[in-house]
Structure formats: C-alpha cells, structure tokens
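The complex is shown incomplete by one protein chain, all other protein chains being positioned as in the whole.
Let's turn to subunit A:
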Amino acid sequence: MSLESLIILIYVLVLASYLGFELITKVPPTLHTPLMSGSNAISGITIVGALIATSELGYSTLSKWLGMMALILATINVVGGYAVTDRMLKMFKKK
C-alpha cells in the first residue's frame, strides 16, 4: 500500500470517528440499547471483507474456508442485528 493511500485511510478513520462521537453523544439514554444493537449490526460491515475472501475459487485453500466461516458469522451479525433492532424500535411508542 502506498503512503498516500494510507494517509487517505487515516483521514477517513479520524473524521469518521469524530463524526461518530458527535452523533452518538446526542442519542438519548432511552435509545441506548437499540443504538447498541443497531451499531452492532453495522460492525458486521466486515461482511464485505468476508465476501471477497469467500470469492476465491476452489475449496483447497485455508483462506477460502476462513472466508466462508467469516461470511456466515458476519451475516448472522448483520441480519440478526438489524432484525432485533427493528423489533425493539417497533415497541417504543408514545401515548
């Protein structure tokens, strides 16, 4: 990886973290559990890496199998995380 592309990645990291801090301090305590399970689902973004790892052809390599394991786990994380967050948020009602 070239130094320039590393710098760009670090830029993205710093700015996104800062934005994350700004956004999440504003979330009221009532919503902390859905926020956590929702952000848990977002951390399943590693699914993108798992997809790439699984796309290797042939079943003979360790890296392929590791990719498939990662893909199953990341999908559980993503699908389960979003589904349960939605289920919770459906219950928050004001009367």
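The criterion applied here is as follows: a contact is a pair of C-beta atoms (placed from the backbone, for glycine too) under 8 Å apart; a residue touches a chain by one contact, two chains touch by 3 or more; residues count from 1.
Please note the rule applied: contacts and distances are computed from a predicted model.
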item	value
Chain not displayed: protein name in its UniProt record ("Response regulator", "Chemotaxis protein CheW", "ABC transporter permease" or "NAD(P) transhydrogenase subunit beta")	"NAD(P) transhydrogenase subunit beta"
Touch list for subunit A against the chain that is not drawn	1, 5-6, 9, 12-13, 16-21, 23-57, 61-64, 66-95
